[in-house]
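One protein chain is absent from this view; the other protein chains keep their places.
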Amino acid sequence: MIELHVILILMIIGAVVAMEIKDLLSSVIALGAVGIGLSLEFLLLRAPDLAITQLVVEILSLVILIRATVGAHMPQERNLKKPGYFIFAALFVCIFLWFTAKAVMQLPVFGQPVMKMGSLYIAEAVRKTGAVNIVAAIILDFRGYDTLGEATILFTSVIGVLAVLRKTGRKP
Amino acid sequence: MSLYLLCMVLMAVGIYCMLVKKNLVKKIIGLGIMEYAINLFFILMGYRQGGEAPILDKQTPIANFVDPLPQALILTSIVIGLGVTSLMVALVVRIYEKYKTFDINEIRKLKG
Partner (left out) sequence: MKETAGMSIIVKRITKITVSLIFLFGVYILLHGHLTPGGGFAGGVIIALSFIHLVLAFGKDVALTRMNLAVASVIESLGGLLFWGIALLGFLGGYFFLNVLPHGRPFDLFSSGIILVCNVAIFLKVGAGLFSIFLALALLRMPVDDKETHR
């Protein structure tokens, strides 16, 4: 149990480093470290499907982000003349943390979920679908509509990238 | 319960990064941190003490499993996050080609 806390604290430190560092390439690499910490966290929480998917998706998004930032000119951060900007953002974050702390106390204790639908799926997966991996049976048989929606979203994002980055039909 | 609070602290770091930083790539990084925090929160809610991964085995019959439903929902969410990040990076690359900078204050001043 203590290892979950340790990895989460390391992820928070990595996120703060990724936010504050001035060089763009270093902050993208720090984001990659946070993603791999998340994959380890998924493995410790008994979700191997998610750990595999998070690891390879993290590698791919690192490749895409580095493509955007390599060789780019990093501007000097000018001093903001208005300190009210920082104070407003910090106040908003504090109010957000206070509200979520109150809301999180009402959840069931960590380690004892309610599992109203989960126990139904576990009891019937092999008999109704014949698949042994229960998560795969849920996303492709019990809840196939969600996977259909996700395939549509991926298709839309590919069309969007190709439309933004094309060369033909654009005014010089 | 302290795990839930630490997860919300990670989300707060992501929100602060997206609000305050003026560089466009830093805003993309802030959105990525928020996505990690939300995915982690769902899986934390589904964990069962002493549970096993939800995959049946030949030897053990139905034993103590963790909740498989949040895992199925977050699996699609991870791939959707990748699609959103790649579209944002494409837009930022186009903006850089036109304005030659990532700073949003400079972009607001230049016109056309």
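By letter and in written order, the chains are A and B; residue numbering begins at 1 in each of them.
Rule of thumb we're sticking to: a contact is a pair of C-beta atoms (placed from the backbone, for glycine too) under 8 Å apart; a residue touches a chain by one contact, two chains touch by 3 or more.
Nothing here was measured: the structure is a model prediction, and the numbers come from that model.
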Legend entry - Full-complex contact with the absent chain, from B:Leu3, B:Ile29, B:Ala53 or B:Val66: B:Ala53
Legend entry - Contacts of chain A with the absent chain, listed as residue ranges: 48-49, 51-53, 56-57, 59-60, 63-64, 67-68, 70-73, 126, 128-133, 135-137, 139-141, 144-145, 147-148, 151, 154-155, 157-158, 161-162, 165-166
Legend entry - Footprint left on chain B by the chain that the document does not show: 53, 55-56, 58, 75-76, 78-79, 82, 86, 89-90, 93, 96-97, 100
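By our rule, only the chains that are shown with their structure count from here on.
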Inset, instruction - List the centre-to-centre spacing of chain A and chain B in whole Å, with centres computed as mean CA coordinates. - result: 2
Legend entry - chain A residues touching chain B - in the complex, by the definition given at the top: 4-5, 8-9, 11-12, 15-16, 18-19, 24, 27-28, 31, 34-35, 38, 41-42, 45-50, 53-54, 57, 60-61, 64-65, 67-69, 72-75, 77-78, 85-86, 89-90, 92-93, 96-97, 100-101, 104-105, 107, 109-113, 115, 117-118, 121-123, 125-126, 132-135, 138-139, 143, 146-147, 150, 153-154, 156-158, 160-161, 164-165
Legend entry - Partner chain A, residues of chain B touching it in the complex: 1-17, 19-23, 25-26, 28-30, 32-33, 36, 39-40, 43-49, 51-56, 62, 65-69, 71-76, 78-87, 89-94, 96, 100-103, 105-106
